[in-house]
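Other chains of the complex are left out, but the ones given are in their true place.
Order of writing sets the labels: A and B. Residues in every chain begin at 1.
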Amino acid sequence: MEDLYRHAHKLREVNPLVHCLTNQVVMQTTANVLLAAGASPAMLDAPEDAAAFAKNSSAVLVNTGTPHAAKYVASREAIRGAREAGVPWVLDPIGAGAPNAVGDFCSSILADKPDVISGNASEIVALAGMGDTARGVDATIDVDDALDAAISLAARTGGVVAVTGARDLTVSAGRSTWLTSGVPMLQQVIGTGCSLGALCAAYASLDMDPHDAVVTAHAHLGAAAQIAAETAHGPGSFAVAWLDAIAAVTPERMRELTSVEETR
Amino acid sequence: MEDLYRHAHKLREVNPLVHCLTNQVVMQTTANVLLAAGASPAMLDAPEDAAAFAKNSSAVLVNTGTPHAAKYVASREAIRGAREAGVPWVLDPIGAGAPNAVGDFCSSILADKPDVISGNASEIVALAGMGDTARGVDATIDVDDALDAAISLAARTGGVVAVTGARDLTVSAGRSTWLTSGVPMLQQVIGTGCSLGALCAAYASLDMDPHDAVVTAHAHLGAAAQIAAETAHGPGSFAVAWLDAIAAVTPERMRELTSVEETR
């Protein structure tokens, strides 16, 4: 277990280009998190350019928040480009399970087998078709309740499924990892969860086990949050200190601050 | 008057879901202000989903900044959903009075009787058809000059009309309240005014007098600004400290830091 984060330092060396089709609320934070962690963000969701751009990227993130018609087209194009070029792609299924266009999009896009799915418990359960979310935007059930859904989705996609919450769960074929990291204050800053999806994409592009990559992304942001909480006076100063810590945290600190349990 | 803020603590208890159709510049700040204050933000302006989402929200904000054709449709849909479900909705009429699509939209949407209108003096005067704004984005007249316009709009909509400025004015049928709070530095950070509209929506969803709700929203952000100004070195650190203070300020501190005058 002590070697889980042995590839964390590679992100800054490789500086992967992460093509993000994400929601308008979190674009700035997502870009800053990627930069702080050592990756390069590229926000581009023009339908006509998305496929070609995805092919030249290191990884693609599709976050379904603030959806609109053109973004659906662009997302499908980016995913097509990613798959054709063997570029890993990550789905952050904001609004999954909603009885509308977003929900339909999330369900249909599963057939394109995302390499990573990253969401909260409500989203993962809804995406697996095992429940629905009343409010659609924040987690209202526990991570434990999403274990079966995550296993089901991992089986369907052949990829890695991550559920964020008080403890973070990462599931892939035959393997479940529980990560204890982070602080509740993360819920009080917009974009922390969405940035995690982007960082999963960055790590998933590295030459390392995809399951380990996803756990490392969670530990990176979670440990940084714990460091930030030591000095923060509220959500404003926390967000600032968190970015500082994302840029500064070492694999050693990640090991000290987080704990991991494999249960399968 | 000392009891005006007696419901301020309820926001965190109730955690209302505020459906925001707002402008792209301020989405992140607006979401962070709502989270810091104890509400949940949901930014969604897809035309096909807006009505259903509004019906399930606690309140709806329509901010007319960065307008485009699809957002107009989505805003009308959200307002329709809100009205059908008895959900309060707030209009922040950025660009009201401009001789273009934004101005036309603002004028026409008054027929849907916003529960709250929140704007600067130029916007309120323009929306009431009593003047026009040359620059369209920032206040160029005094709050006092908007009193008649606010009274007129309140009479037409049956709702609450708030005018932000050096002193904030809140008007409803038979009642005008002047609030002294805030600091000039608020004008140097983008999104502080737009966040106020969103917080008005959050408070308007609570079980309290709508006029009091609007004054409380102003006092909440204004008092937090006064606290932030004590430590800020400029607009950057002010914005950070303001978010911290929004999360920390108590009704007692709001009473200490602000003053209220009823004039009608």
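Going forward, contacts are C-beta pairs under 8 Å (C-beta built on N, C-alpha and C of every residue); 3 or more make two chains touch, one makes a residue touch a chain.
Computed from a predicted structure; not experimentally measured.
Chemist: With 2 chains in place and all of them the same protein, how many does the whole complex in this file have?
Modeler: 3
In this text, only the chains that are shown with their structure count from here on.
Chemist: Measuring from the mean C-alpha position of chain A to the mean C-alpha position of chain B, what distance in angstrom results?
Modeler: The mean C-alpha positions of chain A and chain B differ by 33 Å.
Chemist: Touching chain A in the complex: which residues of chain B?
Modeler: 17, 24, 27-28, 31-32, 35-36, 40-46, 48-49, 52-53, 56, 70, 239-248
Chemist: In the complex of these two chains, what residues of chain A are touching chain B?
Modeler: 23-26, 28-29, 65-69, 98-102, 134-138, 187-191, 232-237, 239-240
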